[in-house]
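Okay, here's the structure, questions in a sec.
Of the protein chains in this complex, all but one are displayed in their positions.
Going in written order, the chains are labelled A and B, and every chain counts its residues from 1.
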Amino acid sequence: MSRRHDTISFLTDYGTSDEFVGVVKAVIRDIAPHAAVIDLTHDIAPFDVRAGSLALARCISYVPEGIVLAVVDPGVGTDRRAIAVEVAGGAGILIGPDNGLLAPAVAMAGGAERAVEITNPEYRLIAPGATFDGRDVFGPAAAHLCNGVALTDLGPEVDPSLLMPATIPLPRNEGDDVIAEVLWVDRFGNCQLNIGPDDLPASWSDTVRLRLPDPVQPGATVIRSARRADRFAGIGHGIGVMLDSYGMYAVALDRRSAADDLHLAAGDQVVLADGGDDDDREGPVTTPVQFGR
Amino acid sequence: MSRRHDTISFLTDYGTSDEFVGVVKAVIRDIAPHAAVIDLTHDIAPFDVRAGSLALARCISYVPEGIVLAVVDPGVGTDRRAIAVEVAGGAGILIGPDNGLLAPAVAMAGGAERAVEITNPEYRLIAPGATFDGRDVFGPAAAHLCNGVALTDLGPEVDPSLLMPATIPLPRNEGDDVIAEVLWVDRFGNCQLNIGPDDLPASWSDTVRLRLPDPVQPGATVIRSARRADRFAGIGHGIGVMLDSYGMYAVALDRRSAADDLHLAAGDQVVLADGGDDDDREGPVTTPVQFGR
Partner (left out) sequence: MSRRHDTISFLTDYGTSDEFVGVVKAVIRDIAPHAAVIDLTHDIAPFDVRAGSLALARCISYVPEGIVLAVVDPGVGTDRRAIAVEVAGGAGILIGPDNGLLAPAVAMAGGAERAVEITNPEYRLIAPGATFDGRDVFGPAAAHLCNGVALTDLGPEVDPSLLMPATIPLPRNEGDDVIAEVLWVDRFGNCQLNIGPDDLPASWSDTVRLRLPDPVQPGATVIRSARRADRFAGIGHGIGVMLDSYGMYAVALDRRSAADDLHLAAGDQVVLADGGDDDDREGPVTTPVQFGR
């Protein structure tokens, strides 16, 4: 027997309008009554593996030791594998489909140390029809691991380097511009970009010029001036570019939704350039429309 | 004292935008701190007893031993009874209003063995105004049962055969057709029908002809060709009729919403017929509109 675990951190695209999440938790409770389930979120957009992988990566350094159970699984019923991946000297095991969902979180947790394909019928439920993998495969595996079942009892080991990688967009430089992308729009309308503290040149001033998709003319862009700030209250009435609470730059407004005001959505391109002496104190102003990139 | 219970599986139409669910759980925690509450779902449409009863029936074989607390209660404040129903030799007790909500789950759990009307004021909270039965009656009863209070301490026994039955639509045959109904549309747009493995003749081919409501012309129907599949990936680009993870036939698409594409909603009629040599490989095609049924 391996070590017992006490906590299962749980993320899916199941939503909460159906009983899917509840049934998985009921199955876990039945198998491992001592295990606590922490719901990270279940409102990942249906089948949006990228959004799920990003949310999981944002959570991973905060979840307690134990099991991480994540299911965003457009390939349910295909031959994509069900996997369990051990990290951090066995302190954590991530469970889910082998479709890249787990990859960024695994990388942030130090990389996969061992991985298995979950195939052992002893630790699965029998479905009366098509498989509901959260209920029948992933949930039971998580619960049995909590009970002390060994990772390798779940199924054959697989080479971690052969697991499906994630497809996270990287920022790139083009001349003096930094070409970024909106990774995530949160409930408050803050737009997290795929750039961190080291991605903006140290020489830039506190004013940043943003080139954003034109909400009116598809394919066109608009220029907005933004202020770098280290907290919402420092943004003032204009647009802010600030390091968010996960350490990534975000386009944000103070107490208003940047996504609504600037018509930004996940996946949109945002091009940043040094604003030099631009004055952003007048609040957001729009400069001439440019076509193309 | 009866046996103590440790788990309360909880389903309502309370939603989560108000604090109703939280207050019931607070009350339970106060009375029975050792009891874990598993939220099945709280997003049953307001007052939709049928949808609640179906969701509960889908859950019932997966919930752990203990208490099932279900509240969808358009008759709160009328003289409809509050009941607790014992099943499975005392391994489970279902609590809720006597309006048919519990009936399908009770039947699936083997039938009611004993039932009581919850009337004992000792196990209720006093409301400062109108009763909030989840908080004041049902939740406290569930918690006290967890503490070992006997079923019959909650109130007088009632004859289980006199409890309100549920109104679940049964499929019927009309010539060679099977007249079915959409029971449930899930988050992914899969449309569960009220037919199981034994309801389609063994002689049918793998192609099924579906007669569906015409989304444009009220009262008219359209004919679509569907393929029987045992998993989503087997559906291909067309429409699938597959045994879902609960063992019921569902109309489904692979990675898309059948409900959206086919304009289906719970309660809609779906007529199935043998498709014989129909070719569904071209994907969905519409054949002439027919009026009436």
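Just so it is clear, a contact is a pair of C-beta atoms (placed from the backbone, for glycine too) under 8 Å apart; a residue touches a chain by one contact, two chains touch by 3 or more.
Not measured: the values here are computed from a predicted model.
Visitor: Considering the whole complex, which of B:23, B:91, B:168 or B:273 touches the chain not shown?
Guide: Considering the complete complex, B:23 is the one touching the chain left out.
Visitor: Given the full complex, what residues of subunit B touch the hidden partner chain?
Guide: 14-23, 25-27, 29-30, 33, 46-47, 74-78, 127-132, 135-136
Visitor: Just the residue numbers, please: which parts of subunit A touch the chain that's not shown?
Guide: Its contact residues with the unshown chain are 6-7, 9, 11, 16, 36, 38-43, 55, 58-59, 62-64, 186-188, 197, 230-234, 242-248, 255.
The rule we apply is simple: only the chains that are shown with their structure count from here on.
Visitor: Just curious, how far off is subunit B from subunit A if you go by their C-alpha centres, in Å?
Guide: Here subunit A and subunit B have centroids separated by 32 Å.
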